[in-house]
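I'd like to ask some things about the structure below.
Here the complex is missing a single protein chain, while all its other protein chains stay put.
Labels A, B and C are assigned to the chains in the order they are written; within every chain, residues are numbered from 1.
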Amino acid sequence: MTRETWINAALALGLLAVPLWAWVADEPFTITLATKVAILALAGVGLNIALGLGGLVSLGHAAFFGLGGYAMGILAAHAQNYTPLMEWPLVVEGTKSMPVIWLVAVIVSALTALLIGALSLRTSGVYFIMITLAFGQMLYYFAISWPAYGGEDGLSIYVRNGFPGLNTLDPIQFFAICYVLLILALAFSARLARSPFGLALNAARQSPQRVETVGISPYRLRLLAFVISGAITGLAGALFADLNRFVSPSMFSWQTSGEIMVFIILGGTARLFGPVAGAALFIFLEQALGGLSEYWHVHLGLLLLAVVLFARGGIIGTLAGQGARND
Amino acid sequence: MALPGKPLGEQNKLMTTILLIEQVLNGLQFGVMLFLTAAGLTLVFGVMGLINLAHGSLFMVGAFAAAAVAGATGSFILALAASLAAAAAAGALVEMLVIRRLYSRDHLDQVLATFALILIFSEGTRWLFGSFPLYLNIPTWLSGPVTLPGGIQYPLYRLTIIAIGLVIAGGLFLLISRTRLGIRIRAGESDREMIAALGVDISKLYTIVFALGAALAGLAGALVGAIQSVQVGMGEPVLILAFVVIVIGGIGLVKGALIGSILVGLTDTLGRILLPEVFKLFLDPSTATSIGASLATMSIYILMAAVLVVKPTGLFGAKA
Amino acid sequence: MKLKSLFAAASLAALATTAAADPVKVGMITTLSGGGAGLGIDVRDGFMLAVKQSGNTDIEVVIEDDQRKPDIAVQLADRMIQSDKVDILTGIIWSNLAMAVVPSATAQGKFYLSPNAGPSQLAGKGCHKNYFNVAWQNDNLHEAAGAYAKEAGYTNTFILAPNYPAGQDALTGFKRTYGGELAGEIYTKLGQTDYAGEIAQIRASGADSVFFFLPGGMGISFLKQYADSGVELPVVGPAFSFDQGILQAVGAAALGVINTSQWNKDIDNAANKAFVETFQAEYGRLPSLYASQGFDTANLILSAMAKADVADQDTFRAALEAAEFASVRGDFKFGPNHHPIQDIFVREVIQEGDVFANKIIGTALTDHGDAYAAECKM
Partner (left out) sequence: MTEPVLSIRNITKMFGALAASDNVSLDLMPGEIHALIGPNGAGKSTLIQQISGGLTPDAGSVHFLGRDVTGLDTVARARLGLGRTFQISALAMEDTVLQNAMLGALGAKGRPFSILRPIMRDKGLRQVAEAALDRMGLSTHHNTVTGELSHGQRRQLEVAVALTLSPRAFLMDEPMAGLGTSGTHDLTAILSNLRHEAPILLVEHDMDAVFALADRISVLDYGRIIATGTVDEIRAHPDVRRAYLGEET
């Protein structure tokens, strides 16, 4: 086993151990924080497929995070108010069932990613960063000014959605759901990286001409990566909305996109567990620094700067060595 | 519930030509202001290949410096000078401490490091100046409206902004096409090694270009600060708009930034005014106002996405 | 499960030996950093001033910064309820954050006392016996502005607000009491900084007055640009854009503007005089509307604590409902939906030496409740 594998195992176990300890010690808020880490890490795992493996610097992944959130919010709000989602051409009811919500979140995010990706991937470099940002902003302003689902106020769901056989209101059980989904996504992501698609996508990041000359279209590879990436981030959005029992347009904001990206870089770009390490550190800092000073953003900024300038490869890169991948 | 008053349809007044001209002037003024911010951003990208998200913070630094100096001295001219100086100094400092380590990095590292700079600048400014907006106003000799030919009442200050912006745009074109600094900037855009071979101190050149861009952003901040609110976070919306502008025009091109600015300024201003009117043609006025306003908030992003889908490197960008 | 209860029992036993008296624990979630931090700081300072003046050591306040982000606010609420075990929550400035926090907090059996946000949902169908609003229902100040406009004889007002729920509520609230014709109705972009286009429309509309609701920096920008445009129609608005915190930034552009508020520093009563004086002495600045609301919220809690134990929820709630405290705005009582019934004043912006401030010139609405109370089934 390489050093990185050990670090990954330690992270996976650590993320499990902390809430278990908190459960025993009756510290439910610590469990909530661990759940938040797991969900944000899941969003990061999604973005990492586009960003780390595919080299697609998307500053618009908040779009999928928000769509996932609104999939949950809209479905649950209709179920909560006993109003059907639509009545024509067929009656569709809302739902409070997590698996159904997840499925809808994933499908909606994937379809949107297909559309945004198909248009955005015509560009590259800075243009790609900015066009993805533009699509994110469109959805953000749409969500704010669209009155049907609360506009800027967002939607409050009074009771967390259900999962068959579990009591999702119990923090530890909800954590378990998120943790399992995170581990599944990590396993999927690891398998994807070793698959033919992963090899080709990774090569397309390094040398698109090469991939073309062996008869594979980089555009299609990237589009599929973008769709998978968006779908996973959308799933995370649905969970995040369920964690807060609330969804609002701030999930669509460009700062959200920036933060998801921050997790990845903090943890280590293209590292399997990078988003996990990054999200954990981010939440820890938010709690630790936020208590110390009103101006904790200054400290966060300095730390981020230090990581980018001096600790390339993020936490995992620094601990596991092997140099940063972009050299 | 039934609302008192007559239906809104009756207020759907005829858009007179005068109103339309005034709105075009407004769009132009907004565009010129955007140009001042976008010019620095696009220069820095063109010459150094750097994406600087912290450019909006320099805009804010200019506005705060102007407000502080105007408060202390009462002079608007001194305040503008201070905005230039403070933003240039902040820009040069940041370039030397942080930015120059980023030139060789990929866009991702640049985005992140400059995102971190935003956090530092914003909270640092709040720490220095507090959470309440500062006061900066139009000097009396520039305040109030003037009457233009055709009877249009238009604020003198906004006309001044248009004039200053156009003068600076002209100066920038001259600087780039006629001066030694400009030659070096153009050389730096095309070939960094060549310019180093010419014996130009490239790191000094980069600092100067960065400070120049910062100074322009700072000036824009001060000019706009007098008619808007000088507060922490004022830079970010402008930053996003400036990016939209340079991406539409083609990144790295001052000409692209100018055309992009005017286009965005006009789209935004006219979209806000015209879209609700357009929807009123086939929807009831209240819904039309709401839908039109919603669409107007998205209009520049729709414009940008449309431009990029058709021309993936912007209107004037070379093929990648 | 066995293991867990064993541990829980042990830790409870450890706690029980230290917990002798039952202090009231208040969790304050408010905006202390980023945009809009000024409002949260004022609420906090007003609140803490009241706590300090009371000398009551049985009240413990936990203060956290929500950064104006709904998800952070929800998590802070979770933490305060789950870990800090607070009895009362308060502090939230923004309606969207309140909508995120309040329903679940009250559902978990906590009291929530709002020092600012008063979204209509929580006043109507979504009201709750444990939710009290000590400031106003969101529509109140706009309704007062409408009433003023009617009384002032305006018949053709141009109205504008940002395109988001509070903005839509603002225009609805204004229209509810106004009654005249509208020269135009515009929704602007949230966070918009340039209003040249809107001002040109106002100029062309033939209006006789302007009503706007543009909170924070948006209002500053609008007023400065409006003052410079040469349009000289009278302007009416809710207090938010003319409050002490931002009035200095608007400057002379605001002079003479009419705005509506349930409080001002010149309201003539002993509590208010003392409040304005001590606030200035403590913090070195004039108190704002938000500070007064924080101050009243703390005093309401203190008044209830004097009469009841917070553990006895029904008695404590009754004590809150009675609202027997000296409000700085004078008469104050709760309506059936736990929202204020109070006078709303008309203020005018004046200059006092170097400082811009407000002066009360009349009363727009007397003993005013809100339009949603009837929908509330508590």
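As a working rule, a contact is a pair of C-beta atoms (placed from the backbone, for glycine too) under 8 Å apart; a residue touches a chain by one contact, two chains touch by 3 or more.
Computed from a prediction, not measured in an experiment: that's the story for all the values here.
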item	value
Displayed chains contacted by the hidden chain, counting the whole assembly	A
Residue, one of A:L182, A:L224, A:L243 or A:A320, that touches the chain absent here	A:L224
Residue in contact with the excluded chain [from A:N202, A:T233 or A:T269]	A:N202
Touching residue (missing chain; options A:I7, A:M98, A:V211 or A:V247)	A:V211
Positions on chain A contacted by the hidden chain, ascending	191-192, 194-200, 202-203, 206-207, 209-217, 220-221, 224, 228, 325
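We adopt the following convention: only the chains that are shown with their structure count from here on.
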item	value
Where chain B and chain C are represented by their mean Cα positions, the distance between them in whole Å	34
Distance between chain centroids, defined by C-alpha means - chain A, chain B (Å)	32
Sites on chain A at which at least two other chains make contact	141, 144-145, 147, 295-297
Of all residues in chain B, the ones touching two or more other chains	122-123, 126, 290, 293-294, 297
Residue ranges of chain C touching chain B (in the complex, touch as defined)	33-35, 37-38, 41, 163, 168, 175-176, 178-191, 193-194, 196-198, 200-201, 203-206, 216-221, 224-225, 227-230, 245-246, 248-253
Residue ranges of chain A touching chain C (in the complex, touch as defined)	23-30, 32-33, 36, 141, 144-145, 147, 150-154, 156, 158-159, 171, 240, 244-246, 248, 250-251, 290, 294-297
Of all residues in chain A, those that touch chain B in their complex	51, 57, 59, 119-120, 122-127, 129-131, 133-135, 137-138, 141-142, 144-147, 254, 258, 261-262, 265, 269, 295-298, 300-305, 308-309, 312, 326
